[in-house]
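One protein chain is absent from this view; the other protein chains keep their places.
The first chain written gets the first letter, and so on, giving A and B; residue counts start at 1 in each chain.
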Amino acid sequence: MNSGPKFSTAVLWTLMILGFALVPVLMRSSYQLNLASHVLVWGLFAVAFNMLWGVTGMLSFGQALYYGLGAYFVGLMVEYLGSAWYLPAIGIGMLAVAATSFLLGLLVIRVGGVYFTMLTLAFGQLAWQITFKWYDFTGGDDGIQGIAAPGFLQNPIAYYYFLLVLVMLSIWILKRMAYSPFGLMLRCVRQNPERVRFLGRRVRRNQLRVYMVSSLFAALAGSLMAGIDNSIHTDMFFWTTSGEVILMSVLGGLNQFFGPFVGAAVIIIIEDIVGAWTEYWSLIIGSIIMSMVILFPKGLVGELHQLKLRMMPPKERRSE
Amino acid sequence: MDFSFFITQTISGLTMATLLFLVASGLTLIFGVGNVFNFAHGSFYMVGAYFGYQLVSIWELNFWVALILAGLGAGVVGMLAESLFLRRIYGRVNEGGFQILLTYCFILIIDDLVKLVWGTEYKSLPRPKGFSGALNFGDIYLPSYNLVIIAVGLIVVVASWWILTRTRPGKIARAAAVDREMVDTLGVNVPLTMTLVFGIATALGGMAGALAAPLRTVTPGAGVEVIIDSLIVVVLGGMGNFWGAWLGALLIGEVNAFAVAFLPKWASLFSFLVMVIVLIFKPEGLFSPRQVRKV
Partner (left out) sequence: MNAILELESVHKSFGGLQVTQNVSFAVMPGEISAIIGPNGAGKTTLFNQITGHLHPNSGRILFQGHDVVGDSPQKIVAQGIGRAFQIASLFPDETVLDNVKVACLSRLDQTRRFWRPVQRFRRATERAHGILEDLGLEKQADRLAFELAHGDQKLLDIGIALVLEPQLLLLDEPTAGMSPEERQRTRELIKKLWKAYDLTLVFIEHDMDMVFGIAQKVRVLQQGALLAEGTPDEIRNNKDVVTAYLGEA
């Protein structure tokens, strides 16, 4: 994982935060605010997902389960108990996800490989089926709308800053994890699990830890999403949601910490633009990702980084 | 539960089992011989259904001819997908992940292509002449078309058995499923074999799609349901285990048929649960010898 010389990353971070912070000031319609909000939420979701795949090598096709749980805890609690429960619901949702991901993780991590991927897909779909069919409680395919946020958060701009702070904080936490000994350990688990065992460390235990962390932040992303459009929908559990986050990571670059965020931004913005003149978005994004997988497996940020390295004199490459 | 009800459900289950088998067998074949998990397999099923629709409802070909052509068409699409795209990522580090990713892209692309050509409305395909009715034995109700499906399934099963055990290509395929490198050193053209296997598997899936079309409407998105169903079957039977796929399909077909009769709303959950339990306790499949398959 590349951290880069400290000065330039700090500058980039500041620019990015500043950029997002200025959106409400510079925007010309609430639509752009909405777009920026989506980028932030999906960005978090994708970065959290990448801890699982890019860093640790665990391809889960079911992170939508936790994303959906985060969203539905907020949606359902506010719907049935009132908007005062909005913030507590985020916390309670995360607790529930911690428990769920722990139990599920114990079950699915043992099998590994394609089976792990398929089992996570299966559980995600299970959640979708239950939510879909339990119309009376969850609203089924109609979802639930009109989820009111409490007090001052009802102002969309206030909510946007609330969202921005939480997302940036979360990404910062994840970043510190990625560059810590734990993060190094996770990367080693991906590259050579046998050697990790030889160091006296447990592979599965580390996999379970990152699975829980990734799921927790997926849940947070879902909870925050519920407040953007003030609604929840069963599609949040659907496997294509899990797939979306995978595509974002691949586009941005698996081996870059920040790649998935960039991937999320690119996909959301392009989807927005392309969606205006064609409904065949799947065809386009499918083709793009397919080309990337075949030609540029390192993703946007990864390939750019490679390019940068190649243009630097060898001596300076060290700190990259 | 009376006898006629039992028979009716069993036949119904057998019908579903046949369709499941036709799709799942292809999936397991590709995995066994080529070590590729074709996530997009359901999409070829769907393509077959649409080809069937086009050939019968639009171009008014004979149903049986259309069935075969639809299967072949899906097979050709499959071979193109494999040789032009999938082949390029063989042997990469982290290949499993990229395979799933690439085949996921296939799903996205094929789904939209289908919408592009045929639109999003549900299409229907009529049953072939002479088979729209049913056979009645007292209270037992056996739709004749369902019997056709079962018959086709039996033909495929017998033909597969014969090919796999009596012909050279079949034996090579079985050998490759066990040890691909060995087969390579024997001078067999592995890439060509891969493409052909992929083609046969997707052809079977496509034919299943065309076959199922008169029973269900033809819609985009059908591929997704199918992949999960066939996944369940393949997990039960063991990845790469051709006959396991058959037994698994039988099991799921019947479980589903009876579950639908008793708990229609939650029936699909049953097969799901079965898969989860099997994956947890015997991931190599119910019908496979115990082996550690941890990639």
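Everything that follows uses one rule, which is that a residue touches a chain if its C-beta (ideal position, glycine included) is under 8 Å from a C-beta of that chain, and two chains touch if they have at least 3 such contacts.
Keep in mind that this is a model prediction, so the values were computed, not measured.
**Q** Using the whole complex, pick out the displayed chains that touch the missing one.
**A** Hidden chain, whole complex, touched shown chains: A.
**Q** Considering the complete complex, identify which of A:Leu199, A:Ile273 or A:Met311 is in touch with the unshown chain.
**A** Counting the whole complex, the residue in contact with the absent chain is A:Leu199.
**Q** Could you tell me which of A:Met185, A:Ile270, A:Ile284 or A:Leu304 touches the chain that is not displayed?
**A** Spelled out, the listed residue whose C-beta touches the missing chain is A:Met185.
**Q** Given the contact definition stated above, which residue among A:Ala64, A:Met77 or A:Met177 touches the chain not shown here?
**A** Within the whole complex, the residue contacting the unshown chain is A:Met177.
**Q** Given the full complex, what residues of chain A touch the hidden partner chain?
**A** 3, 176-177, 179-185, 187-188, 191-192, 194-195, 197-201, 255, 317-319
Here, only the chains that are shown with their structure count from here on.
**Q** Between chain A and chain B, what distance separates the C-alpha centroids? Give it in angstrom.
**A** Going by mean C-alpha positions, chain A sits 33 Å from chain B.
**Q** Any idea which chain B residues touch chain A in the complex?
**A** 37, 85, 88-89, 92, 94, 96-98, 100-102, 104-109, 111-113, 115-116, 224, 228, 231, 235, 239, 265-266, 268-269, 272, 275-276, 279-280, 283, 293-295
**Q** Residue numbers of chain A touching chain B in their complex, please.
**A** Listed in rising order, the residues are 53, 57, 59, 61, 107, 110-115, 117-119, 121-123, 125-126, 129-130, 133, 239, 243, 246-247, 250, 279-283, 285-287, 289-290, 293-294, 297.
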